[in-house]
Each structure stands twice: as C-alpha cells, then as structure tokens.
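Incomplete set of chains, arranged as in the complex.
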Amino acid sequence: MKKSLLALAALTAFAGVASAQSSVTLFGIVDLGLRNTKNGSTSLKTMSQDGIASSRLGFRGVEDLGGGLRAGFWIEGAINPDVGTSAGQTWQRRSTVSLMGNFGELRLGRDYTPSFWNHTVFDPFGTNGVGAQTNLQTQLGQTSMFGAGATTLVRANNSIGYFLPAMGGLYGQAMVAHSDGSPNGNGYKGLRIGFAGGPVNVAFGYGQTEITPTNDQTGMNLGASFKMGNFTLFGQWHKYEVDVPANTDQTNLMIGGALAMGAGTLKFSYGKASSDATSREATQLAVGYVHDLSKRTSLYGTFAKISNEAGARFAVSGAPAFGGTDNKPSSSGYEVGLRHAF
Amino acid sequence: MKKSLLALAALTAFAGVASAQSSVTLFGIVDLGLRNTKNGSTSLKTMSQDGIASSRLGFRGVEDLGGGLRAGFWIEGAINPDVGTSAGQTWQRRSTVSLMGNFGELRLGRDYTPSFWNHTVFDPFGTNGVGAQTNLQTQLGQTSMFGAGATTLVRANNSIGYFLPAMGGLYGQAMVAHSDGSPNGNGYKGLRIGFAGGPVNVAFGYGQTEITPTNDQTGMNLGASFKMGNFTLFGQWHKYEVDVPANTDQTNLMIGGALAMGAGTLKFSYGKASSDATSREATQLAVGYVHDLSKRTSLYGTFAKISNEAGARFAVSGAPAFGGTDNKPSSSGYEVGLRHAF
C-alpha cells in the first residue's frame, strides 16, 4: 500500500526544482464491496468499504538535498467512497515531514505508532475487513480498548519518530508523541525492532500511552512470518495492560497463512483473545480469497466468525449492535468487493 | 463537465504502471459571479457561485487491465470558492470505483441517480444558477421536495450501478442503492434508458426512494432535445409522488432552447409546476447568455423570474426568505459571472 503508483513527475522544466531525483506523488485507493454481517440474532446488509485496503487519497514527495540527504513529506487522508465523505480528520492517515540520510530518517507529525505495525504486517488480512485480527482488540460499543482514552493504537498526533537506515535485514522505529499540555490519551512513547532476511520476517513492538497522569496503557507485541514456496505462515502475540483499573490486561494470539495461486491468494487466520479479567475472551476464524486483475486492481471475498465467551462483545468490522439475549453471542460477516489503487 | 481537461499523466517511467493507456486526471471548476435576487418585497445582493457550472475539485483515473477490461475510480467534491469552504461531504459529488468492458460498466459508490440526469441534460441552464429548472422542484425552506427525507433527487450513497455499453445510439443506467440498515431516504432503485442519434436525444428515467417502510417517493421523467442548425430545442416532463400524505404529487413541464452565435450562446426556458394538491403551482421564465473565452473559460449572465400561485413558495437559486404579505409572491434574480474549468 505504500508504493508510489503514479508520480506527478519531477518536471524540472516547469518546476524549477534543482534535482531530478525530486518528485511528488499523488496516490490513493478506492475499495468498495457488499457486506453481510450478523451479531447474535441481528443481521445487516450494507455496502461496505475497505474490505482489504483502506480507501484513501494522499500526496507525498521526496527532495534530494545533495550529499545523501533528502527531505520528504507525506499527507494522506481517509475517504469513505460508499457515501462520499472524508473520515474524521482530513489528512489523518499520515501527515509528516522528514529528513533522511545515512543516519536513517527523522520524521515529524502524525504517523503510525511503532506498537501498531505488527498488527497489520503479520496478519494475512492486514487490518481491513470482516477478517481483520484487530476485531479482537476493542469490543463493540467501546471507544477504546479498555474504555479509557488511549488514541494511539494505530497512530499518534504530534510525534517525533526515528527510523534506522538499511542495515542488512535489521529495521527499527522509535517514537515520542507530545501530549501538547494535557495527558489526553495521545502522549506516547514506543519502539519497534525487527529483522527481515530470506524467508523470515520477525519484529517486536512496544508502546506506552499516558491516559491520565496516574494511568498508562502499555502494549507489547511480537509478529513473524515465514515463507515456504507459495505459502506464507503468519503469527502474532500481543499483550495490552492499563494501570487503572488495576491489573486489567488482554492477550491476543493469532496464527494465519496465505497461499499464492497464480493471480489469486487464499488466506486464513485463527485468533484468540484472553484476559485475567472476565468478559475479554473470544476466538475468531477468518478465510478469504483475493483475485488480482492487475497490480492495482483486485476482486476479493472474505468470511469471518467470532465466538464470544461470557460477557465479551467482540464483533467483525461493520457489524450491527448485538441482538438477542445470548450472553455468548457470535458475530459473523462476509463481503465481496473491488479494490482499485491509483 | 465530464471531459478530462488535464491528465496528470501516464508517466510510466516514474509510475511503474504497466499500461500506457492508464491515467490519472485532476480536474475542477471555479465558477463565481455577482447575483441580485428578489423574493416578494425582499431583495439580496450576493457574490454567487455555480451560476452555470458547479464548482468542484476531483481526481479520476482509468487503468487498462488488458482483454478489453478496464478499472476506474472517480472522487469529486464540491467547493464553495466564494467563502473557501468545501460543501457538505468532501467527495460528495461522486466517489466511485468501476469495472468496465464489453459488457458495459459496473460502478460502486456514491453516484448520480438515473432519475436525475434528464433534469440537467435537457435543461439549457443545466441545474445551475438562477435559471435552473430545478428551482421549480423543491420550495424555499423545505429540506426535500415533499417535506420528507428523500435524499436521492440528485445522488445516492451506497449505490451499485450498471451502464450499458455503446450500442448504436442506445444508452442506459440502472441503480440500486443500499439504505445500510434503516430506511433513511437513501434506499433507492432506478433506471434510465435513452437514445441519441443525429439531431435527436431522448431519455426516460425512473426512480423510487424508500423514505420510511410505508412511504416511498417515486419520480418519473422524460427529456428530449432536437438540434436544428445552430438552434437546439429542449423539453422535459417530470412526475413526482409520495405515498404519505396520500396522493401528494407534482408535475413539471419545461420547454427551452439554446442558440449558438459564434463564441456565444443565447438560452431561454419556460417551465411550469402543477399538482393535484394546492400550494405547488408556479411558472418560471429564464433567459441567459454565455460567452466562451475558450473551451475552459466563459463569461455569463442569467435572468429568471418565478410567479407563484397561492401558497406556493418556489424561488430562484440563492434568493432570500420571502418578504411581504403577498400570498402569490414572485421570485426573481439575475447574475453575471466567470466560469473557469481545469
């Protein structure tokens, strides 16, 4: 999703830009589908979006400053093509400015947190659609994972990030995000360190968010993938905790796989959420198929089912409020769609 | 308005896009003018916009998938250049993804309804400015035509559309739009079928919107144009109905013309709204002139006057609340402006 798909061009004749290596890129994705979900006894048919990729529009660019130094910017917003709105903040997916060189990359602005990446990199379904493993992270009707205000599970505002330069297969990211005066669930520090080489990719992530001066939320995770011919095996482990209420935690485990078959990919995952507390136990099974019409355009279908233990209310993406009186309701959904990137 | 005016380019050297036929296009319109309107005894001078075209910014593209198959996207939003805001939803004018081939086009997302098109295609004033025939559709101060919540008079969210391929002069569109769980004035089904050949263009449209489970709004219309040398004759007929309150309907008729004179076009229209109920009768006379400085840039002037029958409150675009105590108030307005497309 981060490839440059269309360069607006380093048109030096028009631009008066010194370096031919400089460029600005317009990019985006429109992903629309039809979804049918069921929570307990309540079902819902919708036109859905973001079944396998998040719809977006962005602009980014790199300027060669000479001497191995580069400057870059990236502004990217979410779009809701099913109804034509922008989602929330306008460039909320990422808005950064960077200095890059042999030392690595220094990046300022709104960006993905280091503790987020393993969620999506090591999930055959990414973090999109009814099959996303993050369905087992925050329960339906809760604004954040522990009912508190941590807003950094995916991105953080006001962040200063550092990325390691290419060093063999080693990669890494560290981030500090300002709370800008009052702890509001956004003050964050975290890091991620990983290794990718040959068939192996493995990474560890950690993040800590100040919800109030006396309440931090921490997340720790490990993800890995292993490629065996046409089949890639995926695994994830996550542990989340808050200080208040005391000893509230949640542990998530996932195993999954993706089988490349010509222009198609068959995917599955099985995940489990557990906790020392009650009302946080559930399992999810997801299967999906993606058929590539080109590198930019795909047809897809996904099915997922969540089985909640007593009191838990995890749900597949886009599902309605739980109906019925079952204290262990299941949630399921399927969708078919068309994703096009530009 | 739908031509590609500037291609950002199929810069394959930068883009890594396989097909030279693929492209992304940035496009838009800025249309600003001065408007003077009068409703009964109240008059208003404003800077106006959209006098002959709706101001907008959009991005769209087509990818050649090989074998006659193409994928496409289109995201287009309204802008209000008089005050610098975006209007309502950000990409609300259209946000779609398409698969196209010999079979026609399958299109998903927010799009124009089939029952809308005849309003604009067969009106010499389009649906813009003080002279638009749609002034006789919804009365001043009403949020939708019958005081109910149909939001599909122009576009529908969550739509699945199908367009006929080129077949001689025959053209057609069918659409189903999801209500996404609750009838809210957006659940819609409709179709349009037309023929354009030689001097003739004629089309029939039909649309049905679920306002509540027991109240549908239907619209049926016929439009035609006939070209005779430099003069084009236009005609429209529309019939709208809601189930609740019972037997509430409205019928609109219009005749109009456009006379090409070198770089200029002289336009007029006369329209009439009538109903079995009271308070829905009015006539509108509109005259206008558009002077093209280029294909992209035009100066224009328009005058229109509406005569309301007892209780009706139709008004020209941008007019103020009706002043005075006249139960048959007239509404009039004129504007001059500059439209530039990019």
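Per-chain residue numbering starts at 1, and chain names A and B are given in the order in which the chains are listed.
By definition in this document, a contact is a pair of C-beta atoms (placed from the backbone, for glycine too) under 8 Å apart; a residue touches a chain by one contact, two chains touch by 3 or more.
Worth saying up front: this structure is predicted, and the values here are computed from it rather than measured.
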| item | value |
| --- | --- |
| Assembly copy number, counted for this structure file with 2 shown | 3 |
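One rule holds for everything that comes next: only the chains that are shown with their structure count from here on.
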| item | value |
| --- | --- |
| Between chain B and chain A, distance of the C-alpha-averaged centres to the nearest whole Å | 39 |
| Sites on chain B touched by chain A in the complex | 8-9, 11, 14-18, 24, 26, 59, 61, 63, 65-66, 69, 71-73, 75, 77, 89-97, 99, 108-110, 155, 157-160, 177-178, 180-181 |
| Residue numbers on chain A that touch chain B, as the complex places them | 3-10, 23, 26, 28, 30-34, 44-47, 57, 79-86, 90, 293-297, 320, 337-340, 342 |
